[in-house]
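Here is the structure we will look at, set down as structure tokens.
With one protein chain withheld, the remaining protein chains of the complex are depicted in position.
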Amino acid sequence: LARADFKFFHGLRVRWAEVDMQQVVFNGHYLMYFDVAVMEYWRHLGFNYPKDLVQTLSCDSMAVKSVVEYHQPAKFDDWIEVGVRCDRIGNSSMHYCLEIHRGNEHLISGELFYVVVDAQHYRSTRVPEAMRQRFRDFEGTSLIE
Amino acid sequence: LARADFKFFHGLRVRWAEVDMQQVVFNGHYLMYFDVAVMEYWRHLGFNYPKDLVQTLSCDSMAVKSVVEYHQPAKFDDWIEVGVRCDRIGNSSMHYCLEIHRGNEHLISGELFYVVVDAQHYRSTRVPEAMRQRFRDFEGTSLIE
Amino acid sequence: LARADFKFFHGLRVRWAEVDMQQVVFNGHYLMYFDVAVMEYWRHLGFNYPKDLVQTLSCDSMAVKSVVEYHQPAKFDDWIEVGVRCDRIGNSSMHYCLEIHRGNEHLISGELFYVVVDAQHYRSTRVPEAMRQRFRDFEGTSLIE
Partner (left out) sequence: LARADFKFFHGLRVRWAEVDMQQVVFNGHYLMYFDVAVMEYWRHLGFNYPKDLVQTLSCDSMAVKSVVEYHQPAKFDDWIEVGVRCDRIGNSSMHYCLEIHRGNEHLISGELFYVVVDAQHYRSTRVPEAMRQRFRDFEGTSLIE
């Protein structure tokens, strides 16, 4: 993937408390950045979590797998941009590609696998049509269903 | 207060992710250590959170004020001991003194002010007698009610 | 203090990972918000941490005491504004007042006490004149020295 493959980026500044003694962001915190950026991606698509998923559709989403590849570290006070792209929706699953950039530098790559569950019993259920449509409208033909 | 004023200590090891670029524990994380230690103090008194408070007594507790004084920093991999002592219970309020020690060194002092609320409307309510008795039994005459 | 007593606010959105099972921001995380906001306050005054303090002036700052008062909790996805004001500078000490607001609601009050130290031995030293001037210029006569 390249930067141009992402239609959505969420910018954020690295906080002091997120940086460790190696003077880089602690490796686990990138998953928090991913989480923040996915929420903002959904908001950008007009789909607010948890309201539009849990209250309106009685569903929820759960992470089932995450992958982070560390190319270059982010450092304190860096302004970084987290690219988010939903590229595949299965029956109950969603797959997201993520990248973190600092200016022209590509720092981090990642993947998130979610499954949609019914909000009552947390059993996997089909990704609701109202949600799929948001992703189709935004990602266009690059979204695989 | 001195170390001998605490009947309860909870030990823990400082984690890599909790230490910042100054090579010391980030100042906000001591409140997390306090929170962990108060839970363990309650457990030690035979009162498990949230079961024995929320489920059994339909109450909850909320922090209303916290104070942290930083004498010396804790560092990566330090084994530290967090002393907890409930020294005052008002009508709906509880006051805790806390200290963090590393061997003979007194690193941190703190105070936590909690209020007990009913679990339904989160309005302040009298600290339940079943809870008071646990503190009286453990702290003895040093507990002010 | 009232909202009008603050000339500087830093806005941020509450993250999912910062909210606990009581559906409110974990009480310790407000100190992280304070830390972020103080850094932004310094940046706003043209004084970037750590460069302008550690590299240029061979000093550093350390928290010596923090106080947080919890009036109302911040919740997931809230847009909150953290007001920062340096109101007293002693020989080596600095005192900040902080407030967190959500729209018209005043959620949190706090205080931070820092001491300036030389960057080599971490012994307290006089707050550098270059730093004082930044605060004087911004806070005006309300700053007590």
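A, B and C are the chain letters, set down in written order, and residue numbers restart from 1 in every chain.
The definition used in the following text is that contacts are C-beta pairs under 8 Å (C-beta built on N, C-alpha and C of every residue); 3 or more make two chains touch, one makes a residue touch a chain.
Note that the structure is a prediction, hence the values are computed from the model and not measured.
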| item | value |
| --- | --- |
| Omitted-chain contact residue, chosen from A:H29, A:R85, A:H101 or A:R134 | A:H29 |
| Contacting the left-out chain in the complete assembly, out of C:F26, C:Y41, C:Y96 or C:F113 | C:F26 |
| Of B:M21, B:V36, B:A119 or B:L143, the one touching the omitted chain in the full complex | B:V36 |
| On chain C, residues whose C-beta touches the chain left out of the figure | 16-17, 19-21, 23, 26, 28-29, 76 |
| Residue ranges of chain B at the interface with the undisplayed chain | 15-17, 32, 35-36, 39, 48, 76-77 |
| Absent chain, residues of chain A that touch it | 21-22, 26-32, 34-35, 50, 60, 62-70, 73 |
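Here, only the chains that are shown with their structure count from here on.
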| item | value |
| --- | --- |
| By mean Cα position, the chain sitting nearest the middle | C |
| Interface composition of copies chain A and chain C: same or different, split at half | same |
| When chain B is superposed on chain C by its C-alpha atoms, the rotation angle in degrees, nearest 5 | 180 |
| Interchain centroid distance [CA atoms averaged], chain A/chain B, Å | 36 |
| Chain B and chain C: spacing of chain centres that average the CA atoms, whole Å | 25 |
| Approximate Å spacing (C-alpha centroids) for the pair chain A, chain C | 30 |
| Numbers and ranges of chain B residues touching at least 2 other chains | 21, 26, 28-29 |
